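The structure appears below as structure tokens.
Every protein chain but one is kept in place in this view of the complex.
Chain naming follows the written order as A, B, C, D and E, and within any one chain the residues start at number 1.
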Amino acid sequence: DFLNALEEVKPLFGAAEEELEKRLLGGIIHFSPFINNILDDARLYVNQVRKGSTPVLSVALHGPPGSGKTALAAKMAIDSEFPFIKLISPEDMVGFSEMQKVQQLDKTFRDAYKSPLSIIVIDNIELLVDWVPIGPRFSNSVLVALKVLLGKQPPKDRRLLVFATTTERSVLQQLDLFSRFDADIAVPNVNSQAELASVLQHSGAFSESDQQRAIGEIQEITGSAEVGVGIKKTLLAIQTAKEDQDVPGRFARVMSQAIAANRGSYT
Amino acid sequence: DFLNALEEVKPLFGAAEEELEKRLLGGIIHFSPFINNILDDARLYVNQVRKGSTPVLSVALHGPPGSGKTALAAKMAIDSEFPFIKLISPEDMVGFSEMQKVQQLDKTFRDAYKSPLSIIVIDNIELLVDWVPIGPRFSNSVLVALKVLLGKQPPKDRRLLVFATTTERSVLQQLDLFSRFDADIAVPNVNSQAELASVLQHSGAFSESDQQRAIGEIQEITGSAEVGVGIKKTLLAIQTAKEDQDVPGRFARVMSQAIAANRGSYT
Amino acid sequence: DFLNALEEVKPLFGAAEEELEKRLLGGIIHFSPFINNILDDARLYVNQVRKGSTPVLSVALHGPPGSGKTALAAKMAIDSEFPFIKLISPEDMVGFSEMQKVQQLDKTFRDAYKSPLSIIVIDNIELLVDWVPIGPRFSNSVLVALKVLLGKQPPKDRRLLVFATTTERSVLQQLDLFSRFDADIAVPNVNSQAELASVLQHSGAFSESDQQRAIGEIQEITGSAEVGVGIKKTLLAIQTAKEDQDVPGRFARVMSQAIAANRGSYT
Amino acid sequence: DFLNALEEVKPLFGAAEEELEKRLLGGIIHFSPFINNILDDARLYVNQVRKGSTPVLSVALHGPPGSGKTALAAKMAIDSEFPFIKLISPEDMVGFSEMQKVQQLDKTFRDAYKSPLSIIVIDNIELLVDWVPIGPRFSNSVLVALKVLLGKQPPKDRRLLVFATTTERSVLQQLDLFSRFDADIAVPNVNSQAELASVLQHSGAFSESDQQRAIGEIQEITGSAEVGVGIKKTLLAIQTAKEDQDVPGRFARVMSQAIAANRGSYT
Amino acid sequence: DFLNALEEVKPLFGAAEEELEKRLLGGIIHFSPFINNILDDARLYVNQVRKGSTPVLSVALHGPPGSGKTALAAKMAIDSEFPFIKLISPEDMVGFSEMQKVQQLDKTFRDAYKSPLSIIVIDNIELLVDWVPIGPRFSNSVLVALKVLLGKQPPKDRRLLVFATTTERSVLQQLDLFSRFDADIAVPNVNSQAELASVLQHSGAFSESDQQRAIGEIQEITGSAEVGVGIKKTLLAIQTAKEDQDVPGRFARVMSQAIAANRGSYT
Partner (left out) sequence: DFLNALEEVKPLFGAAEEELEKRLLGGIIHFSPFINNILDDARLYVNQVRKGSTPVLSVALHGPPGSGKTALAAKMAIDSEFPFIKLISPEDMVGFSEMQKVQQLDKTFRDAYKSPLSIIVIDNIELLVDWVPIGPRFSNSVLVALKVLLGKQPPKDRRLLVFATTTERSVLQQLDLFSRFDADIAVPNVNSQAELASVLQHSGAFSESDQQRAIGEIQEITGSAEVGVGIKKTLLAIQTAKEDQDVPGRFARVMSQAIAANRGSYT
């Protein structure tokens, strides 16, 4: 029945795509030229694998919480149009033992090797290894399994591209996991007032003057023109503000708190 | 039979409400304007989720021991009138293994996803993860499960609001759990003499002059006009005092001990 | 069969009382006015619960080894004449797994909730959590279970008073267990020469002059008039001395050793 | 079958006595007046329990390796002529799990309570708790079981005397186990040249002049008149020396090595 | 079925050779005279075992990540033409428990003893022992099994040669595993510009002038003529560059990043 359970979560392409699209519900807002660069780089890696010069390639997407890593990885995978796409997410492994996680990982890679062209997206890799900063603690066996699987040569005529997301690049470095990736892509926060304005504009919830008032108040409260908040939290703050009578005021307060909380926390 | 046991604790709405009302037996005394602000903020989050702009939102209620966190969370949940409300409490998990706790958590979230609008109240989150300051020790698997579940997107057309209570905000920060919440609410102690007077007044156990004598003696013993005791312990001290021949005197002694014990202990 | 074993140790009132009376074989000698104060305070808490103003109350008795904590808790419980009284002691749990201890604790509390008025005496709470100073080590799951159970609200119309004994108040503080008690009572050693004389007098084993000689010799050997030995060890030293030809001399030597061993050890 | 195994090791008195006598094969040589004092003190404790004034008494025999602790405890137990005598030794528990050890301990105490007068000898208590200085490591559950059992009151009209041996008094103190004993007896090495001469004399393997030569050479090699070797190793050195052509010379070399190895090692 | 699984992975010679050849897909480029020296030394050890003067010999191949250790070990094993060749790789043990790994190791050695001349290649020995630098953590039982098996004398008329690869020589030294090997071979990076030119030349993807431009740009970006990148990453960088419009420019950027990442990391 555990094996049956494994079967049940076995993704057909359709199901996996649905899962990935759920991660894209907020769309991809091009609030900065970096977003285009990121998607361009990803296309390069997709082509390198597609053309067969490289049988296996792994790419780490790292950035602050809520910066859009999962959404971007989902976009890259869907755009590749590879015949086998699978999302490995801690969400689907709640209550799994370490051994069950390892077996699920192993099974996914073996499934991928059955298709000539495959993409595996591993979401929140630091949660997959049960990383907790106190101790620190983590699952040794899942970590070693990831290291081994990332370095494994696919069978003849099989090609695999792996995207993995993480908020904890330095943790992955300490665990000697980061260097196992062949390439990495940094995903940025909404950092400048111009980028923030672009997001507000796109939301359609602010008049031009409300935008300016909100951005001005944020600068006043935080004492700086730097923003540094993930696109995810920014979009949520817009929703919360919409419930308030004073939309721009509330938005400014919520964002300012987020800015203060983030200061100096991500390295 | 463990699975059966899980079924048995599965809350129908009625049962959950009863459980929540048990936490409200002491009522909600409005001894400070903060109490109103807290309940207003909660209503905002309830509306944000109800209107569907935000499919999932999590709010942490943190404050000193006995400050009324559980009672307030119960009040917020009941007032929402959402069709699915469930209380997750360590009290119902005494003797559960880590894996059983994780499965119970997972099941509760999956149950919630079956209703269009749901509230889950997670009480004493630091006890749920078996936190003990010596070591420190805690349940890694429950902690990771909470992180994963708090970040999980509900299925289409399902909306979930999570309230969690804790006395250990800084512990949750160390465990990198606190930042997983979308918002947080601070619950205060009975802090000023005016607030204490309001509570004594409401109890009906003190004459006007007894109130003044009691508050005066507390200031004398502790050498300060600051109170800083939770509403729960304050109400208990009133009960103990009522057994004594000298009600205000005993109340002053018990409260003074509580004030001394609290000094510098909560951060 | 484990469950059966649990059933077997399930105390009917009679059996529990017998167990408690075994702890009172040395009687309660009123060698100091503190003994009366302690018993008075206990009566206050018993009344507070009996009258129903407070559905649950927990009291910690703490003091040096052999100071009479268990005997006093037994006395308090018996004197309450509550219909349900149960002693939880590590002695009855030798060879239990952590999980079995937790289940026994949980069962005892659930049994207590079946009676309108209940007392649970938890003896040697630091041994119950398997506390060992090297490490330190202790049973996390028993500790968390105790915290949860001490904070649990009984069902409607059920009232529960908990007495717990410990030699390790500071350990309980480190474990964040001590603050879970609503009240605490300090149990003292036999501290002064007058108190020691009162115990010797009560034993009937010493002539007036032997008493004086013994107390004088102790002061001579230890170089101090302070005693600081538990009532339990004091009564045992009297028994050992009675086997010797030189009763007061032997008593003085044994007590002096005990005094030396205790110096600076209890905080 | 494990329970059966427990039954099989259940000692009838006869069997236990045989086991104890095996520990006495080297006899008790009265090489120092301390040996008499030790046996006298033991008789006092035996009487205290026999006369019924004290239902339970525990005595720790501590001293350097090979000083004769086990032989002396065996002698005390046999001389008591109590109807129930049982030896608990790590030798009989090789391959037992912690839980099996705890159950064996518990069973032995419960067996003892069936007899009106019982003695339990616990040999090498530091090995019984699996003490290893690196770490340090030890069996928490066996340790806690010992603490609980040493403090347990026997049933009515049952009396129990416990002798325990250890080379690790300071370890027992760190583990908070030593203070659980009601009394303790220090067992000394063969310390002076006079004591050593008395042992050599008793062995009958040395002429008067060989004795003097051996003792003289030891002083020469070690540069001191102090000996400080356990009676056990001393007797073994005599046996090794008897295989050599130069009996006193070899004895001196072996003893000198033992003396050097012991210097500063026992505290 | 676990035993069956073991049987299934039991290598016939053919299958093992195929596995080894998969590791040689990039060929062996003689970019430095060291490559010849390494293969010469290996032939010496092969002969020493073949001629029967030495029944068992173990050789450790150590070097930076991607320096070609596995490919070289595969080449050595295939060139020996020994009748029994087996590859032990963590890739084939994903999801194995420690005990299963130990049993697989034990089985492989016992299988090897059935052939008169055998080679076992142990790949990534630090992953086989589950080495993780944080902690550090590793599998004690696999480590001890390796130590024991490396030191084991084969049965009469059986001869065994062991090649093992690792990126973690200093870890193996700390674990007291490195000294168990009878000999060791250091595998170098592509270190000089001349060596790099030789690799680019061999790839056929660069014109003479592109080679010079790429190497020049690398020196410019890194500020040094030292290269220090493994042959594996160098070949991958060539493939990535081929996807870009500016082949030498992209190659220079990717190599420069790799050089920067490696600086000071391997000891």
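Throughout what follows, a contact is a pair of C-beta atoms (placed from the backbone, for glycine too) under 8 Å apart; a residue touches a chain by one contact, two chains touch by 3 or more.
Note that the structure is a prediction, hence the values are computed from the model and not measured.
Touch with the chain omitted from the figure is made, among E:L72, E:L175, E:A197 or E:V254, by E:L175.
Here one chain is not drawn; of E:L20, E:A42, E:A77 or E:V102, the residue touching it is E:V102.
Checked against the hidden chain, the listed residues D:K51, D:K114 or D:R137 yield one contact partner: D:R137. Summary of contacts with the chain left out: across E:L25, E:V144, E:A194 or E:A261, the touching residue is E:V144. In the full complex, chain D makes contact with the omitted chain through residues 22-23, 25, 65, 90-91, 94-95, 97, 124, 127, 130, 132-134, 137, 236, 239-240, 242-244, 261. Across the interface with the omitted chain, chain E contributes residues 44-45, 47-48, 51, 53-54, 57, 99, 102-103, 105-106, 136, 138, 140-141, 143-145, 147-149, 151-153, 156, 174-176, 179, 182-183.
Going forward, only the chains that are shown with their structure count from here on.
A separation of 33 Å divides the Cα centre of chain C from that of chain D.
Chain D and chain E have centres, each the mean of its CA atoms, that are 57 Å apart. Looking at chain C, one finds that none of its residues touch two or more other chains.
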